[in-house]
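Quick one: the structure is below, and I'll ask about it shortly.
Every protein chain of the complex appears in place save one, which is left out.
Going by the order they are written in, the chains are A, B and C; count residues from 1 in each one.
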Amino acid sequence: MIRVQEHDFDPGAEIAQLTVGNTAIGGVCSFVGLVRDFAGDGAVHAMTLEHYPGMTERQLEAIAAEARRRWPLDATLVIHRYGRLEPGDRIVLVACASAHRDAAFEACRFLMDWLKTKAPFWKKEESADGARWVEAKASDDEATRKWAENKDG
Amino acid sequence: MIRVQEHDFDPGAEIAQLTVGNTAIGGVCSFVGLVRDFAGDGAVHAMTLEHYPGMTERQLEAIAAEARRRWPLDATLVIHRYGRLEPGDRIVLVACASAHRDAAFEACRFLMDWLKTKAPFWKKEESADGARWVEAKASDDEATRKWAENKDG
Amino acid sequence: MKILYFAWLKEKTGVSEEDIHLPDGVTDVAGLVAWMKGRGPGFAEAFTDEAVVRCAVNQDHVDGAHPVTDRDEVAFFPPVTGG
Partner (left out) sequence: MKILYFAWLKEKTGVSEEDIHLPDGVTDVAGLVAWMKGRGPGFAEAFTDEAVVRCAVNQDHVDGAHPVTDRDEVAFFPPVTGG
């Protein structure tokens, strides 16, 4: 399931919901992304995430489907927030349920790497110097490229 | 933090508690292990986990400390249940918080691989044929060996 | 056609969403960008560095050679920075 929303979410309730009624699931790997109080060289007071409604959901659906093709997953969940967020706030939850823990771990990491680089979100950070739009990072692009190279692996 | 307990736990509350007051944390990778309704070739109705009180906690503390040495982690949490558990029940929660998602993912997977093979738990499975003690699996030993080989990596 | 602008492209053009008629002579994304530059100082500044302006047509990423028609939804935005 995919959700793009402004309000917060409850990771425990979401993870529990994911496995209800399916006792073939051996485990759920999840990642909760939080707003950090720093970025690169400076302190961050807040950030605002803007997105392209419609295109975001389509792309998240597509990448979740790709994860389900690559790994034997019983369920996938991606929740991504937009709007203004402060340090410590939750931004994103990815959870993958599988009979096998390797599949759950790898799929969750694949989805997080993709989200950090390819999802149509734009980030504006507020610091003591004011607000500025963040530029795309090369290191994140590399993480995504790694998965592209392993496409047949 | 390490806890070995008979009663259930609340993954969402535990994950949230792990990051309270630390806004340098970028994310928490967690894994919730569940009792599956099958093992190998047959259906499992329930299982009982026995452990060595005292030694279990010492070993879990040691492996969590090892994870903190290997990766830049802000917090680690391992909760492991013992006693009789049925399909769908939670067995284990591992959560690793870090400024960096790679560190959180790798440390969490390292701890889970270790727990599945090295933690002093013994598992008795109940099936239609009665109850039997599970034997150690070679594939899990391999997962742990992989980490030993990467000790300097 | 519907045009959407995101992030600093929205701020520089001062527009988040608009409906326009396909300008005369424009058949592809590159032509639309060239036309945008002539709409005023805000648009000229927003589209100055074409290397960093990304485009989606009907919610798919496209390059400058991609055709555009009067029924398309076209979006301009900087490279995504993720969540």
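One rule holds for everything that comes next: a residue touches a chain if its C-beta (ideal position, glycine included) is under 8 Å from a C-beta of that chain, and two chains touch if they have at least 3 such contacts.
Given the structure is predicted, the values throughout are model-derived calculations rather than measurements.
Trainee: Can you list the shown chains that the hidden chain touches?
Mentor: The undisplayed chain, in the complete complex, is in contact with B.
Trainee: Please identify which residue in B:His45, B:Arg58 or B:Arg84 touches the non-displayed chain.
Mentor: Answering carefully, the residue with contact to the hidden chain is B:Arg58.
Trainee: Residue by residue, what part of chain B touches the chain that was omitted?
Mentor: Its contact residues with the unshown chain are 33, 49-52, 54-55, 58, 80, 91-92, 115-124, 133-137, 140.
By our rule, only the chains that are shown with their structure count from here on.
Trainee: From chain A, which chain is the farthest off, judged by mean CA positions?
Mentor: If we average the C-alpha coordinates per chain, C ends up farthest from chain A.
Trainee: Roughly how far is chain B from chain C, going centre to centre by Cα mean, in whole Å?
Mentor: 50
Trainee: What are the residues of chain A that contact at least two other chains?
Mentor: 33, 116 - these are the residues of chain A that touch more than one other chain.
Trainee: Quick check: what residues of chain C touch more than one other chain, meaning two or more?
Mentor: As it turns out, chain C has no residue touching two or more other chains.
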